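Just one protein chain is left out here, and the rest sit where they should.
For clarity, chains are labelled A, B and C in written order, and residue numbers in each chain start from 1.
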Amino acid sequence: MKLAYYPGCSLKGTSFEYEVSLLKILEAMDIEVKEIPDWNCCGASAAHSINHNLSIALPARNLAIAEKDGFESVLAPCAACSNRLKNADYELKRDDILKKKITNSLEMPYDSQMSINNMLEFLIGVVGKDKIKSMVKKPLTGLKAASYYGCLLVRPPKVMQFDDPENPVTMDELVSLTGAEPVDYSYKTECCGAINSLSKPDVVMALTGKVLYDAKNHGADVVVVACPLCHSNLDVRQKEIERKYEEKIGLPVLFITELLGLSFGITPKDLAIDGHMVAADRVLKKIEELSK
Amino acid sequence: MKTVLNEQSRRNFVAQVESMLHDKLSKCYQCGKCSAGCPVNFEMDYTPNQIIKMTELGMEDTVLNSKTIWLCVSCNTCSTRCPKGFEVTGIMDVLREIAERKGITSKTEKEVQMFHEVFLENVKSHGRIFELELVGKYKLKTKHLFRDMFLAPKMLEKGKLKMHGETISNLNQIAKIFKDFE
Amino acid sequence: MEDMNVEKEKQKEGTASANTGSQSDPRLIAFVCNWCTYNGADLAGTSRMKYSDNVRVIKLPCTGRIDPLFIVEAFKKGAKGVLVSGCHPGDCHYTSGNYHSRRKYATFRDLLGYLGVDLNRVEFSWISASEGNKWVAVINEFTDKIKSLPDKTTDIFTKK
Partner (left out) sequence: MSRIGVFVCWCGSNIASTVDVEKVREEAAKIPGVVSAVDYKYMCSDPGQNSLRNVIKEKNLTGVVLAACSPHMHENTFRKAAVKEGLNPYFVEIANIREQVSWVHEDKERATAKAVDLMKMMVEKVKRDKPIEDVRVPLNKKALVIGGGISGIQAALDIANGGVEVILVEKEPSIGGRMIQLDETFPTLDCSSCIMTPKMVEANQHPNIKLYTYSEIEDVSGYIGNFKVKIKKKARSVVEKDCTGCGECWNACPMHKNVKSEFNLNLSERTAIYVPFPQAVPLVPVLDRSVCLHFKKGGKCQKCFDACGPKCIDFSMQDEIIEETVGAIVAATGYDLMETSMYGEYGYGKYKDVVSGLQFERLLSASGPTEGVIKRPSDGKTPQTIVFVQCVGSRDPEKGVPYCSKVCCMYTAKHAKLFAHKVHGSQSYVFYIDIRSTSKGYEEFVRGTMEQDGAVYLRGRVSKIYEDNGKLIVKGADTLSGNQVEIAADMVVLATGVIPKKGSDKLAQMLGISYDKYGFLTESHPKLRPAESSTAGIYLAGMAQGPRDIPESVVSGSAAASKILGLFSKSEYEVEGTISSVNEATCVACFYCQRVCAYNAITRKEIKDRSGNVVKVVASVNPGLCTGCGACVNACFSKSIDVKGFMDDQIYAEIKSLAV
């Protein structure tokens, strides 16, 4: 099966670590994906906020190109991108008038047959647990990892069609595959406020802070994410949150691809873990010690 | 606040919202579960259920000028848990869009609104997001020049902020999409 | 600990014939209605609650059946305290019997006092069929109260 890859803007910028680590583990597993040619921004949070039709048209172009190039399945590692792609697909399926308008504008047909996968769906559904298990060379036994799903992977459930929206477990299963111990905590699916990250930093810090402190209080060594927007808030703003609430957190935030990469025996440097704002040194050291 | 219900304008507004929403306002029975679970309720001037009720009552000015519609983070917690399956998150999108179309600038939450606008401009001119430019333009527009600036050096050092953006080749198509749907 | 044992021994001695009716081990008589308080006392039993064993229960259909002279007779026969208990106001099985009882007692009090009965020795309470715990509390408190009263035989049924 030809697998299309839709990186989205974040993976080319602020969350380049995600792309680096993703491509590394795919390479290790010998899985080939092909970037959608000349892809464009999905419009993410801004478009749906103020222009519904645009929020469907922008992702629709990417889907139409992928379809034209003969892809049946697309991987969108960014949770926001996968959310918007799925939303566009959903709207085009239910709103014939809008679909007509959009395909006319794009001058491309779209058949709505594309299977859109977020990172977790891709890993569990397309790659498969057995394959991943067979890749684990350095089990992360003893490491406590809190999976943070946020909103975009699971909500709205009728569009996302992924896992249990109130108690998702897919990422925890992946964490278990690496040998690490999933942490059960209360803020798995609470929102970090990403949409207003730049415009309402105080609100975002309040929301993100709750997630980080709860994970820490439940004994997490590390938080694992599958969304660059979540990562930005949890990682980039962590120092600020510590300052605001006057309490140390010090939780490294890893992408699920990075955690898998580590268990595959790929070096942290190759996974670009040093690209994070919160240093993961202590955790990496712990992993080293545990593996001895 | 006092509201004199004007039946015709109420009906018009309700019809506009409902057609964009693909849902009926009368579905909401005001249980308040949306407001109970909303993570940003604490910052809002009206709770989500109040926004729904006021929309049903045709209180157009109030809802379009509310802080709530801009503070909503579209996390979909409300819609996911709504016992009536009402598009609570959807109504926030719809109201924002109507406000935007009407040229209403939020008095208190204009940063949020401007961010969305700048973001789409960025998409329009490159087809993709050029983050450094996005942040820069947003800061110029909001005049919050120094907010978050302390993050920049380290982000640059880590390679998180690229100095050059990518522009897609078929920008004409993007321009057409914007022309057709903006 | 030792003291307590001594106390217990003493108690036993004093009750060789069980309920001598003395001030330290008083005989108490409770007139209760068949529907609420009697069932409440049964509930205390089925719940295995423990309470003072000084009380003897006389069952009547309703507190409205309780003739004030029963109370006088009880004191005459050596009771140190009399308890009257029935359904809560408004809950009477016979609609209004407990109201009659309450009203009657209100006027009868003075007469009891005139007869020389310390009015502390008569108690009214409402205990429903579901209030086993209240029955236990009322009996225990009433027993303690009677024991704490000055030990004068003249207190009861002797014109001062």
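Just so it is clear, a contact is a pair of C-beta atoms (placed from the backbone, for glycine too) under 8 Å apart; a residue touches a chain by one contact, two chains touch by 3 or more.
Small disclaimer: the values here were computed from a predicted structure and weren't measured.
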Which of the displayed chains are touched by the chain that has been omitted? B, C
Selected residue (touches chain absent from view) among B:2, B:107, B:143 or B:164: B:2
Among C:57, C:115 or C:149, the residue in touch with the chain that has been omitted: C:57
With the missing chain put back, which residues of chain C would touch it? List them for me. 12, 15, 17-21, 27, 29, 38-39, 41-42, 44-46, 48-51, 53, 56-62, 64-68, 70, 73-74, 77-79, 93-97, 100, 104, 136
Would you write out the residues of chain B that touch the absent chain, in ascending order? 1-5, 7, 11, 24, 26-27, 29-30, 46, 49-50, 53-54, 56-57, 59
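Here is the rule we go by: only the chains that are shown with their structure count from here on.
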Can you give the whole-Å distance between the Cα centres of chain A and chain B? 22
Go ahead and note the Å separation of the Cα centroids belonging to chain A and chain C. 76
What part of chain A is in contact with chain B in the complex they form? 9-10, 12-16, 38-41, 43-54, 57-58, 61, 94-95, 101, 105-107, 151, 154-157, 165-166, 190-191, 193-196, 198-201, 203, 207, 236, 240, 274-277
So in the complex, which bits of chain B are touching chain A? 20, 22, 39-40, 43, 71, 73-77, 79-80, 89, 93-94, 96-97, 100, 109, 111-117, 119-120, 122-123, 126-129, 131, 135, 138, 142, 147-148, 151, 154-155, 158-162, 166, 168-170, 173-174, 176-178, 180-182
